[in-house]
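My questions will all concern the structure given below.
One chain of protein is taken out of this complex; the other chains stay put.
So that you can tell them apart, the chains are marked A, B and C in the order they are listed, and the count of residues begins at 1 in each.
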Amino acid sequence: MTITAAVSGASGYAGGEVLRLLANHPEVEIGAITAHSSAGSRLGELQPHLLPLADRVIVETTVENLAGHDVVFLALPHGASAEVAAALPEGTLVIDAGADHRLEDPEAWFQFYRSEHAGTWPYGLPELPIGPGAGPGSGHKQREKLRGARRIAVPGCYPTSALLALTPGFAAGLLEPEDVVIVSASGTSGAGKSVKPHLLGSEVMGSMSPYGVGGGHRHTPEIEQGLSNAAGEPVTVSFTPTLAPMSRGILTTATARVKDGVGAASLRAAWESAYEGEQFVHLLPSGQWPATQMVLGSNNAVIQLAFDEHAGRVIVSSAIDNLTKGTAGGAVQSMNIALGLPEVTGLAQLGVAP
Amino acid sequence: MTITAAVSGASGYAGGEVLRLLANHPEVEIGAITAHSSAGSRLGELQPHLLPLADRVIVETTVENLAGHDVVFLALPHGASAEVAAALPEGTLVIDAGADHRLEDPEAWFQFYRSEHAGTWPYGLPELPIGPGAGPGSGHKQREKLRGARRIAVPGCYPTSALLALTPGFAAGLLEPEDVVIVSASGTSGAGKSVKPHLLGSEVMGSMSPYGVGGGHRHTPEIEQGLSNAAGEPVTVSFTPTLAPMSRGILTTATARVKDGVGAASLRAAWESAYEGEQFVHLLPSGQWPATQMVLGSNNAVIQLAFDEHAGRVIVSSAIDNLTKGTAGGAVQSMNIALGLPEVTGLAQLGVAP
Amino acid sequence: MTITAAVSGASGYAGGEVLRLLANHPEVEIGAITAHSSAGSRLGELQPHLLPLADRVIVETTVENLAGHDVVFLALPHGASAEVAAALPEGTLVIDAGADHRLEDPEAWFQFYRSEHAGTWPYGLPELPIGPGAGPGSGHKQREKLRGARRIAVPGCYPTSALLALTPGFAAGLLEPEDVVIVSASGTSGAGKSVKPHLLGSEVMGSMSPYGVGGGHRHTPEIEQGLSNAAGEPVTVSFTPTLAPMSRGILTTATARVKDGVGAASLRAAWESAYEGEQFVHLLPSGQWPATQMVLGSNNAVIQLAFDEHAGRVIVSSAIDNLTKGTAGGAVQSMNIALGLPEVTGLAQLGVAP
Partner (left out) sequence: MTITAAVSGASGYAGGEVLRLLANHPEVEIGAITAHSSAGSRLGELQPHLLPLADRVIVETTVENLAGHDVVFLALPHGASAEVAAALPEGTLVIDAGADHRLEDPEAWFQFYRSEHAGTWPYGLPELPIGPGAGPGSGHKQREKLRGARRIAVPGCYPTSALLALTPGFAAGLLEPEDVVIVSASGTSGAGKSVKPHLLGSEVMGSMSPYGVGGGHRHTPEIEQGLSNAAGEPVTVSFTPTLAPMSRGILTTATARVKDGVGAASLRAAWESAYEGEQFVHLLPSGQWPATQMVLGSNNAVIQLAFDEHAGRVIVSSAIDNLTKGTAGGAVQSMNIALGLPEVTGLAQLGVAP
């Protein structure tokens, strides 16, 4: 089986990571590599780490260039993907790494993006429970909605880490829907390759800083959507992202109030059950805590939790690589599922450490 | 006025920072420099950045060596300071950078340190309100308890950042005492100079990880104590520290539920009022957020807050240098107050950036 | 074809990287995983990034545990490998990541290691020319000595980067054998996982420092050996290693005097010819310079050169991942050659960036 794939946005970090993974994928042949302002350049100028692809030439991002492939990966500015997808055949698998088709609620979309909602696509987080009481069985997780899908919305990087951290507790009915607090630290590649003064190496090395504080970050409604779906009731989240002095990785600290009578054992059981058999999401043995280094360059998520009886809260820590599991890895994993390939095909299960 | 000062624990990071600040202090003459296993070494071998002190020889940490100075800084393992202090004259100013004398509640001490409580000393965080309703006036802050004091307990680095972030809201009666959540990211110097595998450069660079999760970190009761004193009622905190890939700095994200009817304006007014006139604690202009780089090497704390109406919570961000304002700077500032010197004497109000 | 492989020194960085690569190798089944002080531990405790191997238990490094495999990787302290190899069958492929069998000259060995020379094994740097005038043909490179070999000495990480940088010029007779100067910057993983104060994260982040200055570093004779063999005459090298604030990677700046009459074109031709057809060693297009990020986690080396006519010198820059091409990748590549597998089997040709 040879799958042809086109990759747009190939000059950026997300597009580069999609290419890195596809170049390692045994069933994929990389077709068009597209971008906008860098069309005409050798890929080696913009993504020098992709040495086997260095002499490939980037072409303009147009429907003509993207058409004719089995799979099209979109890593475009938000607002652009609906039009492109509409112009591609229905049978083409279109995987959107952007935000356009993640949210189900048009009002939430408008509130955070100030444009018309372009419709919702199946959400590419296979390990997500799809409703309250959803267990580890394949029938109860988001992956079943991805089988055979031809349009997939890749989750945001923060939502991936936050939803993997907290949905087991909400799906099992163990957590209160209010006063959920999530603080995440992200590597700078999450902010993309656009040159802004605060992203200069001199500014970020040796420094931590928050941004989008107070509920304004666009990933907030996406996190609330996933948690609410799992809980079967509206969940309210305070989410604060911070920028950390590292290129890759997200460490999320997520905490929620535990319902009366729920203890450490039932909490652990819920998380164990949720991720039993998963090949990329790992609940660590008791006592071992996630570190982003564990998952660098891999499609893994590592998770640990603790019950703080004094505060009446569960604290869950999750680590992912924002570009792999948080973006391109999730995209390729979803592609594998959509096309009926083994889910791990072409995806690293070992991190690059130290 | 020349003050003679002895510094114990001079081979570690806290002791080294005390020395750095005292060497810049116009009224202080550095006397005995003491340590344990490195006694007999030139200071330049252990603290090569302290070039003007390089040829000073470290002597053993004994009462004999510490006695005879106006001020004695203790940076010893916990459990050791009470005995040393008891052997020093009452008129000697003893400033303990360790934990022994911070907690007021012997039970909390025993629960977290498993040893007998050694008594409580005045808490060296001058900007802290000392009770509910405490405003910016000198009569209502902790600094008044430091004037003339001869025993001072320097706060922990995390409590310094957390208390500066949240006490204005509790002192002003605007925040609920439950479901306070604090997540802090610290540079690795906070873990000290002891050589442990997880603190190797190879392990920490490019990686974020949590530790002491679930309420177990020893700074938790200290944070609760400070917030409870400000609130006039018991405050319960979920505190999670994380290790960030940087040498210095703490970024704290602290969030609490806002009482019904409290809005953004009254929140901002409380923080403005609390830090009006303070020379080291700065509420940033609206829209500007703290970064640890702003305060590197300085005794400053920078703070910003946002009201998340949707979640009903205030989110406060604070940044300090864990070794300066979080340890040695707080110690020297407290010394200045105790001895009647201008509070800023010898302390940097400018960070080293980028 | 299934190859069974044992890995000793599995708790360290080199051993961990061998395991990472072998776990991705389609023809290899990992057998015994051995170490010394950590025998009895789950691998997941020591190498948490190797998630698929987390439940494997480390056993003691003994001949009994290592025997019975097709391949044995040794990552032991120097001085230990000869005895182990002698106790293993001649038909077992033994690949030593340590220094014991790299040097050909017993006197040089004694001068730098102060012990008896244990004999020389084929040197596992396949791309190395094996004599003056050696071109790109397979008959003239070190790889031919690895075919069918059953004992292989993996080069040091610095020599790998330095020899790949300079041997093309010496093999082609373009460079003077004196006044060769090499300065390398290495990530801290090159110093291993042993806990020493100067390797603490707090010490290395934001800092660069040299070590082994003045000709004392043990990789110096190994570099001179490789350059001298290529030149057909003794080459003298001044080598200075420095420690850089990153976990992985070596950037080498190597410079030599160019013989009279040699110009930029003939220099470039020599390097082009040397690496034409190589799959892991890449001479970059003119104007593009190596960065260690290009090769992170991959088995690639990237190289660029410039002719400084004013100074009469060629300056060559090379970047490798010290743990991959510089250690474990070179070891696996050599294994592939020795066993007749395609050279790239199981080895990444794409770096993890940014």
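Quick note on the criterion: a contact is a pair of C-beta atoms (placed from the backbone, for glycine too) under 8 Å apart; a residue touches a chain by one contact, two chains touch by 3 or more.
Note that the structure is predicted; figures quoted are calculated from it, not measured.
Novice: Quick one: jot down which shown chains the absent chain touches.
Specialist: By the stated touch criterion, the chain not on view contacts A, B, C.
Novice: Which residue, B:A10, B:L66 or B:V295, contacts the hidden chain when the whole complex is considered?
Specialist: Of these options, the touching residue for the absent chain is B:V295.
Novice: Looking at C:S11, C:T160 or C:Q293, which makes contact with the chain not pictured?
Specialist: C:Q293
Novice: One chain is left out of this view; which of A:A23, A:M205 or A:V344 touches it in the full complex?
Specialist: A:M205
Novice: In the whole complex, not just what's shown, which of B:V7, B:V72, B:L128 or B:M205 touches the removed chain?
Specialist: Final answer for the missing-chain contact: B:M205.
Novice: Spell out the interface residues on chain B facing the chain that's missing from view.
Specialist: 13, 16, 20, 23-24, 42, 44-45, 47-52, 189, 205-206, 247-248, 282, 284-285, 288, 291, 293-298, 300, 302, 348-354
Novice: If the hidden chain were put back, which residues of chain C would touch it?
Specialist: Chain C touches the missing chain through residues 179, 181, 183, 185, 187, 200, 202-203, 205-211, 213-216, 236-238, 240, 242, 244-249, 251, 253, 255, 257, 289-293, 296, 304, 306-313, 315, 317, 319, 354.
Novice: In terms of residues, what is the contact footprint of the unshown chain on chain A?
Specialist: Interface with the chain not displayed, on the chain A side: 13, 187-189, 191, 193, 195-197, 199-206, 245-247.
Convention: only the chains that are shown with their structure count from here on.
Novice: Moving only between chains that touch, what is the shortest number of steps from chain A to chain C?
Specialist: Each step joins two touching chains, and the minimum needed here is 1.
Novice: At the chain A/chain B interface, shared numbers over all numbers used: above half (same) or below half (different)?
Specialist: Both copies, chain A as well as chain B, present the same residues to each other, with over half of the numbers appearing on both sides.
Novice: Per the centroid of Cα atoms for each chain, what is the distance between chain A and chain B, given in Å?
Specialist: 37
Novice: Two-or-more-chain contact residues of chain C, please, as numbers and ranges.
Specialist: Counting only residues that touch two or more other chains, chain C contributes 13, 189, 205-206, 247.
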